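A short worksheet on the structure shown next.
One protein chain is absent from this view; the other protein chains keep their places.
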Amino acid sequence: MRRIDSAVVHEQNEQEFKFLQTDFNALGEKLSRDGIDIEAITKAAEAFQIAVPSWGTGTGGTRFARFPGQGEPRNIFEKVEDCAVINELSGCTDSISPHFPWDKVDDFSELKQHAAAFGLKWVSVNSNTFQDQPGQAVSYKYGSLSNTEKASRDLAIQHNLDCISYGQQLGAKSLTVWVGDGSNHPGQQHFQRAFERYLASAEQIYKGLPADWEMHLEHKMFEPAFYSTVIQDWGSSILAAMHLGPKCKSLVDLGHHAPNTNIEMIVARLIQFKKLGGFHFNDSKYGDDDLDSGSLQPYQQFLIFNELVDAEHRKEAEFNPAYMLDQSHNVTDPIESLVTSAIEVQRSYIKALLVNRDALYGYQEANDAIMASGELKRAFNFDVAPILAMARYRKGAAINPLKTYRAAKYRQSMAPVRPRDPKATGSGII
Amino acid sequence: MRRIDSAVVHEQNEQEFKFLQTDFNALGEKLSRDGIDIEAITKAAEAFQIAVPSWGTGTGGTRFARFPGQGEPRNIFEKVEDCAVINELSGCTDSISPHFPWDKVDDFSELKQHAAAFGLKWVSVNSNTFQDQPGQAVSYKYGSLSNTEKASRDLAIQHNLDCISYGQQLGAKSLTVWVGDGSNHPGQQHFQRAFERYLASAEQIYKGLPADWEMHLEHKMFEPAFYSTVIQDWGSSILAAMHLGPKCKSLVDLGHHAPNTNIEMIVARLIQFKKLGGFHFNDSKYGDDDLDSGSLQPYQQFLIFNELVDAEHRKEAEFNPAYMLDQSHNVTDPIESLVTSAIEVQRSYIKALLVNRDALYGYQEANDAIMASGELKRAFNFDVAPILAMARYRKGAAINPLKTYRAAKYRQSMAPVRPRDPKATGSGII
Amino acid sequence: MRRIDSAVVHEQNEQEFKFLQTDFNALGEKLSRDGIDIEAITKAAEAFQIAVPSWGTGTGGTRFARFPGQGEPRNIFEKVEDCAVINELSGCTDSISPHFPWDKVDDFSELKQHAAAFGLKWVSVNSNTFQDQPGQAVSYKYGSLSNTEKASRDLAIQHNLDCISYGQQLGAKSLTVWVGDGSNHPGQQHFQRAFERYLASAEQIYKGLPADWEMHLEHKMFEPAFYSTVIQDWGSSILAAMHLGPKCKSLVDLGHHAPNTNIEMIVARLIQFKKLGGFHFNDSKYGDDDLDSGSLQPYQQFLIFNELVDAEHRKEAEFNPAYMLDQSHNVTDPIESLVTSAIEVQRSYIKALLVNRDALYGYQEANDAIMASGELKRAFNFDVAPILAMARYRKGAAINPLKTYRAAKYRQSMAPVRPRDPKATGSGII
Partner (left out) sequence: MRRIDSAVVHEQNEQEFKFLQTDFNALGEKLSRDGIDIEAITKAAEAFQIAVPSWGTGTGGTRFARFPGQGEPRNIFEKVEDCAVINELSGCTDSISPHFPWDKVDDFSELKQHAAAFGLKWVSVNSNTFQDQPGQAVSYKYGSLSNTEKASRDLAIQHNLDCISYGQQLGAKSLTVWVGDGSNHPGQQHFQRAFERYLASAEQIYKGLPADWEMHLEHKMFEPAFYSTVIQDWGSSILAAMHLGPKCKSLVDLGHHAPNTNIEMIVARLIQFKKLGGFHFNDSKYGDDDLDSGSLQPYQQFLIFNELVDAEHRKEAEFNPAYMLDQSHNVTDPIESLVTSAIEVQRSYIKALLVNRDALYGYQEANDAIMASGELKRAFNFDVAPILAMARYRKGAAINPLKTYRAAKYRQSMAPVRPRDPKATGSGII
């Protein structure tokens, strides 16, 4: 089952293919001089997958306002449809990362089937204990897993256990836990006691983890708490993961760090200590801006993949990170942003594959900094667009995804089908 | 007319006064050794006023969630009532800064009277062109004063002119213009053309300014735009203010700067170039956190007042900045936070008055850095609480405002009077 | 033996004592209302000690320039003399933290006696593997403990073992290890291999540690390496300390963190995991500015001591951090800065003692954020200068240290005694 007519994709691809083949051949010849087989790299591109977050398919917002677009999905079934579009165009997003209770349904087998019909599967379940739901018995206003009130902690623990259950029904294998717990005032929270409560609650969740599941802890410097956050950095995250056990690892969201932080080194540390669980990919300039992946700092994204590919190359033990996008799209069509971002992440991966690791190790041993730096830049400077496009073409996806998407007039077709709730407002929260 | 029974204040003050008098006398004796007359300083404390933002009286939120409290004001009339409480307790907040269209009413004279009955007046009108209002003809999604579409710019201009009109009816004398205009992607916006459109729109507003009004431009580094913002810093702000004319000045919000920025020096620059219009006071650690004033960086707040008092001392021309709070209260009772913040700002002002300016100038001329630094610290280290409390006492406000407020059980009494809209949700925007 | 004539101190103190007694009594009365015994607090102030870094007694510099002052100490014996002055004035700096090879002498027993004659002892030995010494066989240009070359690593290991030996002769009980190892270019260094080499080298040092010694690892975000640093944050530091063993802990330098970092929470985490080894106190606005402690962010310093006093209060196990100053004085007389800084750190400690911990815990449990925050501010706002001054007075130190120091004309008297090396230049390194 498809959402974008194959004929439209085919027609668009026909217009592009001739030049793609020319460019692909030229690049292949160039890479072959370095002993790189473009077909092997293209295979790697075809195999690359990154999950789409269900919540990313709707227009996001800031605390100031939300400006919704037309034809937005109104529930998880419609979100799945948009995820199908994204995968049909990008060819590298065959899974969905759900968020509960937002994506809760009565019949998960129906939802699983709905996705499967589009060739989509489910990964990494996200719990939500940073919002109160209507009718909720106790509040998360003062925290969830680390709340001073046992009732709030218990509610948050149970919600995470429920998320595991939902995920099991969908076929997922990991739970991502991000909490906004923290404080806005010095003194509001006892740092140690709050962390102890967090750990005790997390133990309860960890106990409920199926044998083949992992639990990923996501750290964040600030927001929604503006003075302190319980899992504020990778230090607290890895200590918690070590405390909980081998099935618990750390998850890195690129926008959750202090200014100037060397994120690729944090990735390397987590790999070294067998605690890299996965990523939430996005880009940012100031805070947790949740901008399109690689849109601002493509070289940083490449350097992160340089670490990941290096770990693969070294056959690092217990290395199997999960890749997800996590973005908020305020001024673009979410489908266009998610397609673009998935390909940008894939681009970094492919470029990192082009690094000559033995040469690099040699420069590193010899402290030949300019050649080591140059080896990374050499790989980064390749224009690998033909490889990415060829991988898409071979998988039946779009050589030029945005052009194809617009030609298909998908969003316009959704406007009448998905009328906006007239009561839904665009007012932010200040 | 009062919102907090005088008897409650009186009763509470009676419990505190004896020790206050003791402490006041001890401090007076100590200050007199430095040639400082505590009575003159106390008079200055009594004269100090800072405006309360109408929107600050409700519980704020983040893009993730909002956790409303009980008995929150539901409209501008109820907000005025809470502002009255704040002034009755603090004795230093006799004015309200309104925000339109949030505070728009049919009959402004009724609103003015309502406030006047509590001894409150209106200052600094804030326009809002960062949200679309229900039924709005064109959108601010891609900007307001700098939008590429003339219709959106015209709407924003007209709204600002309307704000002036509302403000005139209320007796205000200045318009604060903050726009969220900017971009989330490199290339999305042409920096120069966007700024040119901003200036052209602002000229239209400036033309509509009554002769005795000022227009204040508020800069902000980021949020809601996460790649670029049109008025991103004091540089763009002062250039715009210089372009527009002498009635236009810059307004400083403490949370709107890059990490590590020396804000007190920006204040000094704006004073020097006759362009300091006013302040939005708050505190922050990471971004525009809108935390309680002085709650994190009291010494920075003192250093800002050191510049302000110095300008007063030097009788700097065209120096008459407007002081407003601008905070978002997510985990406290807004009244308690606003009372506390107003007094914290007042505290910085009073401490800055204790600096021996002639001594300081002498150290500065002699490059005696340790003594210059020490002179500021000497003033900062004084415990001026007795002065602040005595000023409140003499004005009929509360010696211990929070204790008095809680004794009055004001918030509890509002809960049944101001039932929450059952449709109002606490869901944030992600 | 003294460096500042007791008569001068006595004469100066006589001028100040009467008012000090008045202020002390007034404060005592005030504190007694809160159930606090000023005598107990003053005893705590008398007991408080912080070490002076030997290198801090000379004028520092930047990479651009150094502007030396007159009468600077030219060797460790003269530095000890200046440390004696600092302790005679401050009454709270009875120990010296040496730096090798800068402070290396042929006869350590002579040096120990020299210090002991002034009542000074030796603590926390600092090794230096970030500079090459004249005639050094191999270089630290590309790192020390993590260098790719075994010869450089071995040299660095041996130097640290030598430092332990020197420290043992002086009576010290801990070794502080800070390395500048890192890289300036992406790719220059293999993150994991560099950290593995660091750990292997550190193991060798740890093995050489006497039974009653501790080893403290100092992390730093950047400088002298500007892309990556091997021990870049508390995460890498605590993982290394955990790897090495119970005698290894982390040391916090306040200037070594990313912008906006909540340092007091890091302190709390290190306490919780029994890994807080000690502090290098200073202040900063931008980077490792090494400014006078508490000169810019006194409230942050207080919040750090709030954690330390809280840990004491809770009788936290294995809690015994070492306190040292670590500053560079470019525009002041180092003695004046070090005296001032020691007292500023002491001030934070004393204020933190005034927090009513039971009340605070109650507010924390009740999520009464404004009262919790207010309890910290209440303690911070006390003017504890009379307690600090009385503690100094009672120990024979100076009520007004800077005034006394200047009256003694110590620096002027050193100018002819310590003529500057005419070959020493003030040129920086760019």
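The letters A, B and C name the chains in turn, as written, and every chain counts its residues from 1.
To be clear about the criterion, a contact is a pair of C-beta atoms (placed from the backbone, for glycine too) under 8 Å apart; a residue touches a chain by one contact, two chains touch by 3 or more.
All figures in this text were calculated on a predicted structure; none of them were measured in a lab.
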item	value
Among A:V138, A:M242, A:A359 or A:L402, residue touching the chain not depicted	A:L402
From B:I370, B:I387 or B:L402, residue that would touch the chain that is not displayed	B:I370
Contact with the hidden chain (one of A:W213, A:Y299, A:F319 or A:Y361)	A:Y299
Sole contact to the chain not displayed, among B:I96, B:L251, B:A268 or B:L296	B:A268
Residues of chain A in contact with the chain not shown	19, 22-23, 26, 29-30, 33, 259-260, 262, 285-286, 292, 295-299, 331-333, 336-337, 340, 367, 369-371, 373-374, 377, 380-383, 385, 402
Hidden partner interface residues of chain C, rising order	55, 60-67, 130-132, 134, 139-142, 180, 183-186, 188, 221-224, 226-227, 259, 284-287, 289-292, 295-296, 328, 330-332, 425-430
Contacts of chain B with the absent chain, listed as residue ranges	141-142, 148, 183-193, 195-196, 221-222, 227-228, 232-236, 238-239, 257-262, 264-266, 268-269, 271-273, 299, 303, 306-307, 310, 360-361, 363-367, 369-370, 372-373, 375-376
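Quick note on the criterion: only the chains that are shown with their structure count from here on.
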item	value
Chain A and chain C, separation of their C-alpha mean positions in angstrom	43
Rounded Å distance, chain A centre to chain B centre (Cα mean)	39
Two or more partner chains touched - positions in chain A	141-142, 183-186, 188, 221-222, 227, 259
